[in-house]
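With one protein chain held back, the other chains of the complex are shown just where they sit.
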Amino acid sequence: MTDPLALEPVLAPGERGRLPFNDDHRDHDERFELFEAHVQAGGKVESTDWMPDEYRTGVLRFVEMHANSELMGVLPEREWLMRAPTLRRKLALTAKVQDEVGHAQLLYRVAEDLGKPRDAMIEDLLAGKTKFHNVFHYPTRTWADIGIIAWLVDAAAIVAQQALRDSSYAPYARTMRKICWEESVHIMHGRDVVVTMVTGTAQQRAMVQEALDRWWGPLMQMHGPRSDRAKDRDLHWRIKAKTSEELRQEFLSIYVPRILELGLTLPDPELRYDDEAGAWRYGEPDWQELRTVVTNHGPRSQERLAFRQLNWDDTAWVRDSILAAQPTAA
Amino acid sequence: MTAPPLEPWEVFRQEKEGDPMRHGGSVLAPDAELAVHYARELFGRRQESVRLWVVRRADVHDLSDPDLLNPPLDRSFKKPGGYVMRDKLAAARERSGRPKPKASNR
Partner (left out) sequence: MTAVSEALVPATRDALALLLLAMADDELVIGFSDSEWTGIAPLLEEDVAMSSIAQDELGHAQALYRLLAELVDDGRDADAIAYDRPPEGYFHARLLDHPRGDWADTIARRYLYDTADAVRLEALGACSYEPLRELVAKIRREERYHRMHVSAWLERLAGAGGEPRRRLLDALARLAPDAATVLAPLPNELSLVMAGILDAGSVDLDARWRAEIGPAFERLGLPMPPPAAEPAAARTNHSEAFRWLHGEFTSVRQMDPGATW
């Protein structure tokens, strides 16, 4: 039987289907333009499609940082895994940290299919060549941090991730749909920890307020400084759909009322909703702090990277043996 | 001793009985046994699947050539939408004097 894949295409380039940039009869510039028009019109790109190097690099950088953040985001909460105060909290926190590892796996898989091996990505992360999100460079001081992280850090992240479900890079968009579904549980877990504590003893309420005061600055910085929509390459390629300010506004709209509802206060005297402008006003986040932190000069950056390096080295022999050992059963 | 490196395995999942198998994603594993364990973890630990298929990526044959999947000539006779008879039915009802049936449009 003839292999259908071996048949030469009969039709001339340009008459063969909906994704003409996949046609290697065209020159690069023409493919580039067709590709650009495709993604800007809402088209999707699969890992096996042709794509300009600029796009491949852009998606890889974006997804790799996201994967790194999931992987490093494990560590602040992991420090409290052994201290959860009830069996249910222990189970919920273990499952949440496990999900973050699972998300790192899903995201590194997406990035790997763009051409960079997982080991190379982890080594670049450990060497400080690639970055992870600012919020994972900070210490966790009390059990209340666990509530604030699971509720508000995850909420801020999910606002961004929901907007990525429409990414032009289809494997990333699909992964985001799965991740958003899983993250919704984390927010409930975190909110439950916070609500339980604010309705508990005076000491517990004080712990929550103190944690919120510490985390508010990093939360406001998390989506990044306002940027020019026209100059943003990731928006241009529709790798992402919303600007940092749009995401921050969305986060504030949903979560400020929910925080205030609990009798908690926010450490920003300028924070208010401007009815006329239809937007939240807030004190300017400390962008210098953001830059310092994400370049691995945050309060826990070096410690967390060193911890990850230590465990990466300690388990290297297992990876080598997984690679070397063949199962006895065929 | 040299052995094959970790390779990708594609995972298909069925969400509930009777559903089609849908692609869920992929895992890295050195062999089928661990690939199945990892598929269970990444695509089933929340009890979100009733069946998984795990396939070595190298064993998946891709066909996306539009010449083969979306040939350009008219295939409307293969699709329900290719049969438009609203006007002819109206003419037939006029002749027969019978009303339009309620439920079905076939």
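A and B label the chains in the order they appear, each numbered from 1.
The definition used in the following text is that a contact is a pair of C-beta atoms (placed from the backbone, for glycine too) under 8 Å apart; a residue touches a chain by one contact, two chains touch by 3 or more.
No experiment lies behind these values; they were computed from the predicted model shown.
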Open item on the list: For the chain not shown, which residue from A:A41, A:M82 or A:A277 touches it across the whole complex?
Closed with: A:M82
Open item on the list: For the chain not shown, which residue from A:F21, A:F35, A:W50 or A:W143 touches it across the whole complex?
Closed with: A:W143
Task: Positions on chain A contacted by the hidden chain, ascending - done: 71, 74-75, 78, 80-91, 94-95, 97-98, 100-102, 104-105, 108, 118, 143, 193, 196-197, 200-201, 203-204, 308, 311, 314-315, 317-322, 324-329
Task: Contact footprint on chain B, counting only the chain that is left out - done: 1, 6, 27-29, 33-34, 37-38, 40-42, 45
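We take it that only the chains that are shown with their structure count from here on.
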TODO: Within their complex, state which residues of chain B touch chain A.
DONE: 1-3, 5-6, 8, 24-28, 30-31, 33-34, 41-42, 45-46, 61-70, 72
Task: chain B contact footprint on chain A (complex, rising order) - done: 4-5, 7, 9-11, 15-19, 48, 98, 102, 105-106, 109, 112-113, 118, 174-175, 178, 182, 322-327, 329
